[in-house]
Each structure stands twice: as C-alpha cells, then as structure tokens.
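Here is the structure we will look at.
Each chain you see keeps its place in the complex, though not every chain is here.
By written order: A and B. Residues from 1 in each chain.
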Amino acid sequence: MEGKSIVSVDQFTPDDLSHIFSVAQEMRQAVNERGSIDLLKGKILANLFYEPSTRTSSSFMAAMQRLGGSVIPITEVKYSSVSKGETLVDTIRTLNSYSDCIALRHPQAGSAALAASISRKPVINAGDGIGEHPTQALLDLFTIVEELGLQSDSFDLRDMNVVLLGDLLYGRTVHSLSKLLSLYGVTVHLVSPKTLRLPQEICDVLTSRGCRLFVHENLEGPLSTCDVLYATRVQKERFDDEKMYESVKDSYVITPETMSRAKKNMVLMHPFPRVNEISFDVDSDPRAAYFRQMENGMYIRMALLAMVMGK
Amino acid sequence: MEGKSIVSVDQFTPDDLSHIFSVAQEMRQAVNERGSIDLLKGKILANLFYEPSTRTSSSFMAAMQRLGGSVIPITEVKYSSVSKGETLVDTIRTLNSYSDCIALRHPQAGSAALAASISRKPVINAGDGIGEHPTQALLDLFTIVEELGLQSDSFDLRDMNVVLLGDLLYGRTVHSLSKLLSLYGVTVHLVSPKTLRLPQEICDVLTSRGCRLFVHENLEGPLSTCDVLYATRVQKERFDDEKMYESVKDSYVITPETMSRAKKNMVLMHPFPRVNEISFDVDSDPRAAYFRQMENGMYIRMALLAMVMGK
C-alpha cells in the first residue's frame, strides 16, 4: 500500500483487510508496551478538516504522534485560504509541499477521490459528506473480529448475525461498514424507521455478494440472536415532523433491559458521539464495546499511516 | 502522585508542595541547560479547553513538549462533538482512548472532579468556572517562595504579609491561592471594593488554620509593610453600575509611585492578563515578578505532568 491513497472501502480485498488488522494488532502491542514508536519520525501528516470532528481528527493526530511523526492541524478552514476562494485542488497541492500524507475530512461526497487523483502524496479519506468513511468502517470491522475473538488473518463471519440499527439512510458509517461486511457473507438485519432505510444500491451490493438481508422496524425480532448490534444515531433533524421523530426515537434506545435479552457473548457497538441511543447504565456491561472500538480506531489509523508512508 | 488527577489545591499537604516545587526547580534547570528532556517521550497530553485561554493552554503545551511528549489540542469545542450534544463524560472517555493525560478547562465548577472520577487517565484541572485553578495557585505559591529567596523544601511563611488586591469575590485565582496560603499561617490583607470581598467560607478556611486576616478598601494601609502584593483584575462587568466601577478602579492601579512606597524586597504579582491594573512603567522594576511568575507556570506544569504520568 506504499504511496497509495485510501479513498473507499471498495479498494480492499479480504487479504488486504487481514493484513491491515495484523498490523493494527502490532500497533496496539507497541503502544501498550512503549507508548509510541519511531516508525514515522520526521514525517508530517496534514490533518485537513473542512468539517469539525474532534473524535476523528484527534484519533489521526494521536496515531501519527504515537508513530513518532508530527501533525499540521488545519481545522479552521472557514477562516483560511479556502474562504478566500481557494479550490480544494490548490489546497491539496499546497499541503503536498509541506507534508508526507493528508487526512481529509470534507462535506462533499467525492472530495477524497478528487484530492487523491491530483495529490503527489497519499490522501486518507477521513469522511467525505454522504460519501465514505473508510477508516471508520475498518475500525468497526476490526472491532467485530477482535471482540468475537476471531483470528485477524483468517476470520470467517458467515455464521454471524449483524444488526444495523438507527438511521440507515443517511448514516455514512453504516454504508461503508455494510460494504465491508458484504465481503464476508454475513447475515444482516436492518432495523430502522421506514423513512430511514438502507439505500437500495447498498442492499444490492450486500445481496449480490451472498449476504442475507432482513428488514425490521424494531429491534425485537433480531435482538435475541444477534452477534453484533451496531447502533447509530437517529437525528431529529432528519425527520419532516417532530411527532414522527418522537414516535420512533425510543425504539432505538439501548438499555440494560435491552441487553438482558441479548446473547451473552454478543457485541454492542456505536460509532459515537451518542446522544441517548445507548443509556449510560450499559457502559459497564462487558459487551459494550464502543470505547474499545474508539481505541481500535487509533490502531487502525496507525496501521494505515505506517503502510501508506512506506514502512 | 503517579496516576493521580489534580483537581483541587485541597489535595496537597505542605510536603507535597515542597516536593512539587523541588521537581519544578529541576525542570527549570533542565530547560535552561538543554531546552527539553525526553522524560515523557511517546506520551500524549490532550489539552481539552472548553473555554479559550491562550496563556494556560500554551503553558501546558510548552510543558508537555519540553518533556518530549506530544499534545492533542482541542480548543474549538463549540464546533466539535460537544456541540453535537456529547457529554463531558463521553468526551473524557474518548480521549482516554488516545491520550495519557487530560488537561481540562471548563466553564462549570465541579467539571474537573467529575472528569477525574470517570477517567482512566490522570486529569489536571486547568480551571473550572468559579471553581478551582490549582496549577495557577501552585505556580503562584512557587513564585512567592522563589522570589523571597526561600528554600523550596523547608520554607516558612508565618512572618509574611500577603496583600490580595482587586476582585476577591469572583477571582478564582485568589480563592485557590488563599487555600494554599492557609497551610502556612501567613497574614493576609484583603483589599477590595465592598461588593467584591473574599467569600466568607474562604475567610473561614484561612482563619481556622491560623492565618490572620485584615480587610481593607484601599491599598494605603498594608502597602508599606507587605512582602507580597498580589494584584488581580477588577472587571467592569462585575459592577451593577458604571459609576461605582469608575469610582473604585483607580484605587487598584499599581504605578511606579505605588511601588515607591512599598518595601524594597517585596514581590509584585499578577495572574495576567492585565488590563490597566499595573502600569507598563512598573515592568522594569525588579520587584515586578509577573513575567517570571508566568515562566514558573511552565516549570510547575512540567513537574505535575511528569509526576502524574509516572516518571
């Protein structure tokens, strides 16, 4: 992957994923033992965020610093050259002059592909609008593999039941993860309000690759048999009228009572931030994997940074 | 102190303070000789500032960098996940995934204690509303000890006259420093407008520990005998009507004329920023310690960071 950009989950084969996960495991071990390593000493990551995202930008920053590298954070884009009318293309070329890699967050789908096409240095898509968020999908899948106790280099998810819960229409995270899951023939249960269903083209990707899909409007059906419950936010602002929002929102709140009806060794995940989709009482449940999921994000990003910068 | 959070000045004994000051002196020596040391190489500090504070955040950042560590600055909180409704608790847990320590500035009193109670990594209170600002109080006391030429490991302040001047009601800095001073039985002169007096509960702490308190409305009385004059801002917006503000503000301006009536070896301090409480003409007076006070802040924070991260 040396010198390559990471734009979409579509670019990865199962072998690629196994390799990335193995490197991520090595990164975790190195961080646990030594805090950081000097693999990218002298390298600079430009963290170019056209939208605020504390979590993702902090994760990239920590990943680069734990690899011994430095970061140029560019987060106030609205005050910067961009607001003087500069194009994304010129900004990318400018950062090529200073840095060895660019992590790009941008509100418009397709921005990462555009940036990668003209950049002399690797670009890592850190989320582009309703487009992709590949590093999130990678950390999500890595978390599933880790939490289920599977071998990262030869895991089989064909017997797994994965529930995707919440806003499946606009949830970029869910779209990217679905595509990765499609590579493994999992059974996917889609639980969402009618108005927020997974887009048909993503359903088609899943079924064309041998996944079994089930559509639900509430969690009752798939809850007791699921191996992974991936909850996401249902954003109020997505609804046309508030009454409809009020009528569905409580169906999508995970409580200790919910967890009492789930399997003992299942995995509860959430891409965060949460508002009230998962009650705080659930945090101490050993199946609540969302804080480990977040930490895995740092190891995945360390692996990607190390790989694209050629180490 | 390894692994411990620093939430309040109340947690320190005189022995703790002597120890912190000794480490701070070593830090100053190391910086003067070598610029930086590698004590925290590979460690990451999350600088989580819910309120802007260039001075305090820069000081923490410089302290961490001079210890060989890295910093994740999170200062645009209003644009970040927090504005998406995330709780402080989730933000702290997120940063636990990436960093080894969190410096927290927050507008609400009690935030630092809450954060410390749920954090897996040490939290250092960098000011929480009208609550505490313990690192400021530590650097203030360290400066007093240093400027008076005392031994950091066995100093005695019982014969000292300390004047606290300005807004003593809302001044968080003054509250935290008062509590530290109370450990040493100093004589404290409180000089403030009637409406901005030191809160009774802090007066009670001071007297219950053997300090002698004197209340004044202007500086005339204690000026000629004080050993330490600690000036603070009188903020216009604290006053109900502007006339009252105008009537008192000039009583609290330190000029060369003021200094001419003070002892030759006294110490003039200010937590900064100043507006017009101390005239620029005073800066060249050797008793004006406020710039050295600021520099001491970096050494104190270096000491604390090194101690809580276990070195």
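The working rule: a residue touches a chain if its C-beta (ideal position, glycine included) is under 8 Å from a C-beta of that chain, and two chains touch if they have at least 3 such contacts.
From a predicted model like this one, the values you see are computed outputs, not experimental measurements.
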Where 2 copies are displayed, count of copies in the complete assembly: 3
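Going forward, only the chains that are shown with their structure count from here on.
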Where chain A and chain B are represented by their mean Cα positions, the distance between them in whole Å: 41
Touching residues (chain side chain B, partner chain A) in the complex: 41-44, 46, 70, 72-74, 76-77, 79-86, 89-91, 93-100
Touching residues (chain side chain A, partner chain B) in the complex: 34-37, 52-55, 58-59, 61-62, 65-66, 73, 75-76, 272-275, 280, 291, 294-295, 297-298
